[in-house]
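The complex appears here minus one protein chain, its other protein chains still in place.
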Amino acid sequence: MTDSSAEVNSTPQSPIADTSYRNYDGPLRPHRFRWWIIARTTAGVALRRKGFWFLAVMALLPYLGSGFQLYLRSQAPQGIAQFLGDRPLTSLFYEAFAMSQLWICLLCLMVGSGSIAGDNRTNALQIYLARPITKGDYLGGKWAGVFLVLAAAAVIPNLILYLYCLGSLGDQQSFKDHPYLLVQAVGCGLIPATLHSSIVVGISAWFKRPVLVGGLYAGLYFGSGILSTIAALIVRRSGNAEHVATVFHLGVERIFQGLAQHIYDVLPTMFGARMRGPQEKPDLMIILALAVALGTIGLLAARMRVRAVEVVKG
Amino acid sequence: MIEFQGASRWYGQVIGLNDVTCHIDKGVTALIGPNGAGKSTFIKLVSGQLRPTTGSVTVLGQSPFANQEVFRRLGICPEVDSFYEEMTGQEFVTFLATLGGLTGARRSSRVSEVIQFVGMEANAGRRIGGYSKGMRQRIKLAQALVHDPDVLLLDEPLNGLDPVGRREVTDLVKSLGEAGKCVVISSHILYEIEHMTRRILLINRGRLLAQGDLYEIRGLIDRHPHRISLESDQPRRLAAKLMELDGVVSSRLEPISGAVEIETRDPDGFYRRLPEIVAAGPFDIRSFASPDNNLEAVFRYLTE
Partner (left out) sequence: MLFKGALRDLLRPRRLLMAAPLVALPALLGLFWRSMARRGGTFEPEIAYNVLQGGFVFGFILVLLSVIVATGVVSQEMEQRTMVYLLTRPIARYRILLARFTGAWLGTCILVSAATLLLACSVFGPTEAFQAIVWTDIKVVVLGALAYGSLFLLCATLVNKPLIYGLFFAFGWESWVPLFPTNLKKVCIVSYLRVLAPHPQPSQGDEGVMELLSALNPVVITPTGARNALLIVTVVCLVAAAVTFSRRAYVPREDSE
């Protein structure tokens, strides 16, 4: 019998239970894990939404499509198999990645736009920051909560497709040609998750209305794509053809695509056919720098804005 | 004025209000119950924001859901602390008065009247976004009163008000009830409710537990005998004498005050016999009171 149990047993027992208020005397988690509680709560709220599961399944469908193409290629008669082509596996992974981006973006809007804006609206920041947690714990937790959800939705489909390839093509040369396919696939899944969560948390910190955050981020995401297309056209017509591919990839979604093209070492295709746009990869250093800059700005913006005291004007 | 007939309201698989049948007439009726009891669902059904899943709700003889005829004569002060934050208090009340059908000089005078009435004339020109909790509560009350409704629903109107404000709202509610309006007020502050009305609707877990006069309801709660406290110069002799009465089940002496506290199952009989006992002597009775003949006790006994 331990000392503590002896102490408990020595206390005189009353027939009436003591139901009065008691201070918490259970274990306290070490300080370094407090961000995780916020992250887990943020992710948990997202996972309880039906919309999350719908969008996650939609993000999975392009990967199932790529898997189906592989299946057809292995099962179809010679003529059809030839029609489907003998493209490298990385090309199929890239296509699925590119097609799932719209759904990942919508997921980000659903999960991330209210991440801090919701707390701003309800003044919950005061409650969070009145606990023994730092601003860093809070922001880290919010970021990690959004990131985990997006990373799961982006990486798991990649893993499923990879496992299918491993099971059905593991002994074939087309699979052995890509020894780093797993790392490439996971890396590609993590890029949008990282950048999305950094930017959306940054915007969310500045507003009280999640709808406004969603609208603003959607504007940035889709608008930057259209802008970069127009800018590439202007650059091309101005006789600077060598920069066209890089300018074309300056939008948020195009940054993901540009980085994925470098990771997989492919050019953009759709079912194996070429897509509209430049047929070369963008300058890696420029788009990587842009990605890092966007993510950093997002996090700094959040850090600058988050504070426990609400300033009322009026 | 307000009639519920077997009304239930479900939110998916959660029941908000369960088979409620009741009638609310002119005067002030208090809607009481713990958090999550179904009070707000009740008010949303009466104010036509929700339709009952089963049963019926009528206000002024008509179904209130999206019913303009009912809304013309109904005012609501919702519990939620939500406003058009960019508007000033004056603009907010004027906006809702216009939607309520008031126009021209009548609108201006009513808006001024109610703003003055709720004590907001000094702050009505400021943005609502900068108001304190009490000011927000007052301006919310002003918009509910601006079109002089016959049915007034007040969902937790005392929240955030200072003691003076509470007193003013309490007086206002009483005066509206006396003027023949049907006022339904939900509140957790039982002490203040008791000062406004004796008519209650007690809801718990979606079910209507009791309705009617507070003291009649108290009298019907048999399993909790009435406690009556008496102060006397000879408490022990008084206690012995009182134990001889029918219905008295226990007596005890308060150690500090020295008062006698008895429990009786027949309070009316006890009060009838009390003058005889005093007259027979030989002890003086300085005061008597019933500590559990109040709303809080009824609330506790019915919800425990």
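By letter and in written order, the chains are A and B; residue numbering begins at 1 in each of them.
Just so it is clear, a contact is a pair of C-beta atoms (placed from the backbone, for glycine too) under 8 Å apart; a residue touches a chain by one contact, two chains touch by 3 or more.
Please read all numbers here as calculations on a predicted model, not as lab measurements.
Participant: Going by the touch rule at the top, give the shown chains the omitted chain contacts.
Facilitator: A, B
Participant: In the complete assembly, which of B:G6, B:G36 or B:P275 touches the absent chain?
Facilitator: Candidates B:G6, B:G36 or B:P275; residue touching the omitted chain: B:G36.
Participant: Which one, A:V45, A:L64, A:L102 or A:L182, makes contact with the chain that was left out?
Facilitator: Here the residue in touch with the unshown chain is A:L102.
Participant: Could you tell me which of B:S8, B:T58, B:Q143 or B:S251 touches the chain that is not displayed?
Facilitator: Checking the options B:S8, B:T58, B:Q143 or B:S251, the one contacting the hidden chain is B:Q143.
Participant: Would you mind spotting which of B:V20, B:L50, B:L145 or B:I217 touches the chain that isn't drawn?
Facilitator: Once the missing chain is taken into account, the touching residue is B:L50.
Participant: Which listed residue, B:V28, B:V57 or B:I76, touches the chain dropped from view?
Facilitator: The one listed residue touching the chain not shown is B:I76.
Participant: Just the residue numbers, please: which parts of subunit A touch the chain that's not shown?
Facilitator: 51, 102, 106, 109-110, 209-211, 214-216, 218-219, 222-223, 226-227, 229-231, 233-240, 270, 273-279
Participant: For subunit B, which residues reach the chain that was dropped from this view?
Facilitator: For subunit B, the residues touching the absent chain are 11, 16, 35-41, 44, 47-51, 65-66, 68-69, 71-72, 74, 76, 78-80, 82-86, 95-96, 98-101, 143.
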